[in-house]
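Excluded from the complex is one protein chain; the other protein chains are retained at their positions.
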Amino acid sequence: MNNSLQEYLIEKGLFITAISSILVIILIIIFIFLEGLPAMESYGFLNFIFGSLWAPTQGEFGVLTMIVGSLGITLLSLVMAIPLSLFCAIFMAEIAPSNMRKILKPVIETLAGIPSVVYGFFGLITLVPFMREQFGGTGFSMLTASIILTVMILPTIISVSEDAIRSIPSEYKEASLALGATQWQTIQNVIFPAALPGIITAIILGMGRAIGETLAVIMVAGNVTQYPTSLVDPVRALTANIAIEMGYATGLHYNALFGTAIVLFFMIVFLLIIANYLQYKKKVVIGGGYL
Amino acid sequence: MNRIEVENLNVHFDDAQILKDVNIKIPKNTVTSLIGPSGCGKSTFIRTINRMNDLISGFKKEGHIYLDGQEIYDPSVDVVELRKKVGMVFQKPNPFPKSVFDNVAYGLKVHGITDKNIVEERVRESLKSAALWEEVKEKLEKSALGLSGGQQQRLCIARTIAIEPEVILMDEPCSALDPISTTKIEDLIHKLKKEYTIVIVTHNMQQATRVSKFTSFFLHGEIVESARTERLFLEPKDKRTEDYITGRFG
Partner (left out) sequence: MSFRLLSPKVYQKIMKIVFWISGIITIMILLVIIGYILFKGFEVLSLEFIFSAPIDSGRAGGIFPMIISSLYVTLISGLVAAPLGVGAAVYLAEYSEDGWIVKLIRFGAETLASIPSIVFGLFGLSFFVIFLGLGWSVLSGGLVLALMALPTIFKVAEVSIDAVPESYREGSLALGATKWETVYRVVLPAATPGITTGVILGMARAISEAAAILFAVGAALTIPVSIFDPGRPLPLHLYILATEGISLEYAFGTAAVMVIIVLIITVVTNNMVDRYQKKLMGR
């Protein structure tokens, strides 16, 4: 075969692999929307999103309780995960001696690698009974789920924010220390503010992981479609709704579960847009110097 | 009277010896230049004086460094207090990504000076001393990263003198600057020496003659020769010093 023809074909072939992710996303969007939109349409978009009643047998498909459930679990887990993971990230980037860092790095990779069903199982066996003893009820609750999620999003937030902290030029640090600032003052006043865009990106990624988590949440959250009135009330997440009911759903119910996925999809896209905006802003900060 | 006295200083990074038997006396309220070829240990030396090398793993030192008669590596010495007394200006201007005002106020803040009037007064005084006030008084709230390189370096000097140190270490403060900015900083050094003891590393021998009273020549981690600046440049005693200053080196 002619050499330049071969080169040409290879380049085109590589191009196709390169756009494969985009093609897949388009396919996903098409298939999810094709199946999901009919349910949203026939039940009414606003009713679907802002309806409080989810009763498939009676033809009621309001997902607001689950939006609240997903957000509640996610925000609660962020409240717990952010302090611990930021301290840990700063510890790894600035304070830990090198042998401690050598231990922590694989620890965090392993935490990230443990399958979510294993986390869910661990929560089911240890945390649910514990919560039952402490707070009464069944032990399956929003709080239980968010504790498990906290552990699951720790590695994401830690590793991304550690990278952000590490990428702060050491000149800033030296300048601060040379002025007689303590290490903590330097972290608090110089390193942390400069790393903030990256840290927020890390938090958003953690949030995405929390919103998208399915089986671990199902195993400990109780999955009741109601608004929680306390932290120890059971809740159902959007993801859980799909996984629990897909096995037997037919007709409009089947479509409504795809509709649930559409809602989920938009929540993730929203987070991605914020993350990209911050990424862009970070470049502006380093380039033009505005903080 | 000597502000700094260094006795038999040896510095290692892990197994590599960087400084060998360095002895030097740095008198009060004067400018002392350190010259020497690249990699001879000048930066390492001045970073030893404010203990910035403590941050580097593998740093080991022997010998003594006295500041006003006090051994600065003595366990009883508070590094933070030491660095407050011995300020440092770096080779590359390194303002914080904060406003001009906050850059200068930073040192005051970390040392617990929070009275608004005092802080504003000190920021203004420091910027004036650093010959920068006229250029930035309209943009104190703007990001310091928007200043020119020369302005940034003077801002770093202002930031250093805001906390009223006794000694200022400058590591090639002009190497990243154009001639006009360089002249401004040299003028500034002349002004500052009345109040501060200044140690400046420079690759520019003219600069050494212009700004300093004493000069030491470093080579391979040793001080080959220390003398009054004119003497060192006009009648070097050591053959190696002569080779270096006449450009016959290497």
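Each chain carries a letter (A and B) given by its place in the written order, and its residues are counted from 1.
Please note the rule applied: contacts are C-beta pairs under 8 Å (C-beta built on N, C-alpha and C of every residue); 3 or more make two chains touch, one makes a residue touch a chain.
Not measured: the values here are computed from a predicted model.
Of the chains displayed, those contacted by the omitted chain across the entire assembly are A, B.
Only one of A:Leu124, A:Val160, A:Ala221 or A:Val235 touches the absent chain when the whole complex is considered: A:Leu124. Of the options A:Ile28, A:Ala55 or A:Leu75, the residue whose C-beta touches the omitted chain is A:Ile28.
Contact with the chain not shown here comes from a single listed residue; of A:Ala175, A:Ala202, A:Ala221 or A:Ile242, that residue is A:Ile242.
Of the candidate positions A:Leu149, A:Leu179, A:Ile218 or A:Leu278, contact with the unshown chain belongs to A:Ile218.
Touching residues on chain A toward the chain that is not drawn are 3, 6-7, 10-11, 13-22, 24-25, 27-28, 31-32, 34-35, 83-84, 87-88, 90-92, 95-96, 100, 103-111, 113-122, 124-126, 151, 154, 158, 181-185, 187, 205, 208, 211-215, 218-219, 239, 242-243, 246-247, 257-258, 261, 264-265, 268-269, 271-272, 276. Where chain B meets the chain that is not shown, the touching residues are 78, 80, 110-112, 114-115.
By definition in this document, only the chains that are shown with their structure count from here on.
Partner chain A is touched in their complex by these residues of chain B: 50, 52, 55, 57, 80-84, 87-88, 90, 92, 94-98, 106-107, 109-111, 143-146, 156, 159-160, 163. The residues of chain A lying in touch with chain B in their complex are 98, 169, 171-172, 174-182, 185, 189-190, 193-194, 285, 288-291.
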